[in-house]
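Apart from one protein chain that is not included, each protein chain of the complex appears where it belongs.
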Amino acid sequence: MRRGGSLGDTIFEWACRGAGVFVLLLLGAIIVELFIAGLPAFQAFGLGFLISTDWDPVQEVFGAGVSVYGTVVTAVLAIVLAVPLAFGVAFYLTELAPAWLRRPVGTAVELLAAVPSIIYGMWGFFVIAPAFAANLQPWIIDNIGELPLIGIFFQGAPFGTGIFMAAFILAIMILPFIAATMRDVFEQVPPVYKESAYGLGATTWEVMKGVVIPYTRSSVVGGIMLGLGRALGETMAVTFVIGNANRISASLFGPGNTIASLVALEFGESETGSLKLASLLALGFILFVLSFVVLAASRYMLRSRLKA
Amino acid sequence: MSLSLTAGMVPGPRKDPAVAAALGRRRKRADRIIRSLCVAATLVALGFLASILFTLTIRGFEAMSPRVFTHITAAPGSEGGLLNAIVGSIIQAALGTAIGTPVGMLVGTYLAEYARGSKFGNLVRFVSDILLSAPSILIGLFVYQILVLPFGGFSGWAGVAALAIIVIPVVVRTTEDMLNLIPNTLREAVIGLGAPKWKMIVLICWRSAMSGIITGILLAVARVAGETAPLLFTSLGNNAWSIDLTKPMASLPIAIYSFAGSPFEDWIALAWAGALLITLGVLGLNVLARAVLSGRK
Partner (left out) sequence: MNRRSFLLGAGATLSLPIIDARAQGTQITGAGASFPNPIYQKWAEAARAAVGVQLNYQSVGSGAGINQIRNRTVDFGATDAPLTAQQLQEGNLLQFPTVMGSIVPIINVPGIEDEQLKLTGEVLADIFLGKITRWNDQRIVALNAGVNLPAQAIAPVYRADGSGTTFVFTSYLSATSAEWKDKVGAATSVRWPVGNGARGNEGVAGGVRNTRGGIGYVENAYATANRLVTTQLRNKAGNFVKPKMENFVAAATNADWSVPGFAASIIDQAGANSWPIVSPTFILLPTNPQDPARSAHVRRFFDWAFTSGDDLARELEYIPLPAATKTAIRAAWRTQFGA
């Protein structure tokens, strides 16, 4: 009995550990495979591949510059748009909402994270972009677009789609992730801290600003990085609304591309063994490195919360 | 932090009550404004969800008919449905979950029961979390490299593999979290009875964490059911009826993606019907998952 137990224990423990090793190998294999597959592109274009803004399938000249730029700009802009909203939602859910409302509202916001990416794409393309192009965008172009300095970011034809629209849709998609993290860490602030501040006569906002945010700052940044990591790799939604142009335009209303959208759009017409396919896979490798760095940073920031 | 806090709050020496009152009013006003902004932010977020559901309902119901469930995708102008895509999605999501779940549970168990605090455990946890948030399109590209290219073509199995890889970290996360909630005293009690550790884990820990693990699995199914990007390069989609996993296989997200970009009205309508179906399915699974968790708690 005892021996059977220890044999069973050994088998079970090794099965568990083996599964853990498998996950490690999986990540390693993804990195290595993408690198090997993209190698012909790195060999053909050297390090210049990373910054070259050329993407010319006719001449077979490829560069990652435009899509890397688009990936980073849309993700960062999405964060800028999403963080205030997410903060508002988290603040509302932890401090303001009546108890009976917290659960349904919290669930509804979390459901935003469950809506499939492609649905966001269709909604953005068929509903939001036309509405934006018809109502808000012409006004912005006519008014803000004429201003010195910042005007250049808001010029161009009112297509609706473009870098800004992609960032906007991304912002909605990552909002629930950031809001959920913020809510969770806000709730972890020991009540006694908050109560003593209230006791001193602080308003709700002052408690948030003076107690909760300083207490949770690193975790909040970690949550934001998590959102950033998600935004970098979003594919289908961005593909629908970014305008898909392989050039960099100063205006946020101009079209662009992200790594993920370019890969999704051009993959089907790329022949096996072609330099184009290798370049797309090399882009995949770059995206992986980008996401890896951001997600690792996010985890580092959130470590205190994870320990708790 | 305490400095700034008291600086704003304690009105200072009792010399000038008027100043103190004005300060108080300003603080109250700032508080009210921020509170209203937060309510507005929440309403905006809920508004987005409502708008998505509204759009899907309006455009999806227009195209919804029994035909969607009884016919396979067909040429434009012919009576087509989405049966092959629905079945393909179910097969791939089910197999992907069936393959990814045991692996994920074992990893989660390893992290919670064997590797707490160990360096290797931390590394595995880190890697699993990276996989959890890694762009799914990259997982598609990876599977394309290892399963599609060497084996001569797109296949249902390749799609299943891609989805399984997405399932694993979701299940790891919830399994570990749920096992961590189990009090150590329970473990000690069972071990004290002379049971081997694996029996303790399987019979006691897994069982008491069951509702949480089921929640994780449901969330994983919901996640992969709506995935499009990884399937683009793996199972590809199929216009014909096929449940042969060695051949390209249809799926709802891919059918939506290709029909939404087509020039034919009936195909675009089908895309909306599919979009409604998949969203209802995914949101339904999410709500169900939450119900499971709260029902057994």
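Quick notes on this structure:
All chains are identified by letter, namely A and B, in their written order; residue positions are counted from 1 within each chain.
Everything that follows uses one rule, which is that a residue touches a chain if its C-beta (ideal position, glycine included) is under 8 Å from a C-beta of that chain, and two chains touch if they have at least 3 such contacts.
All of these numbers come straight from a predicted model, not from anything done at the bench.
Checked against the hidden chain, the listed residues A:V72, A:A157, A:L200 or A:I248 yield one contact partner: A:A157.
Considering B:L53, B:I72 or B:C205, the position touching the chain not shown turns out to be B:I72 (whole complex).
By the touch rule set out above, chain A reaches the unshown chain at residues 54-59, 125-126, 129-130, 133-134, 157-162, 239-240, 243-246, 255, 257, 265-266, 268-272, 274.
The set of chain B residues touching the chain not shown comprises 70-72, 74-80, 83-84, 152-154, 236-242, 248, 258, 260-266, 268.
Note that only the chains that are shown with their structure count from here on.
Chain A and chain B have Cα centroids lying 15 Å from one another.
For chain A in complex with chain B, the residues that touch the partner chain are 4-6, 8-9, 11-13, 15-24, 26-27, 29-30, 33-34, 36-37, 84-89, 91-93, 96-97, 105, 107-112, 114-120, 122-123, 126-127, 172, 175-176, 179, 197, 200-206, 208, 210-211, 214-215, 226, 229-230, 232-236, 260, 263-264, 267-268, 272, 281, 284, 287-288, 291-292, 295-296, 298-299. Residues 1, 4-6, 8-10, 27-28, 30-31, 34-35, 37-42, 44-46, 48-49, 51-52, 55-56, 59, 103-104, 106-107, 109-111, 113-115, 120-121, 123-124, 126-131, 133-139, 141-142, 145-146, 149, 165, 168-169, 172, 195-199, 201-202, 222-223, 225-229, 232-233, 253, 256-257, 260, 271-272, 275, 278-279, 282-283, 286-287, 290 of chain B are the ones touching chain A in the complex.
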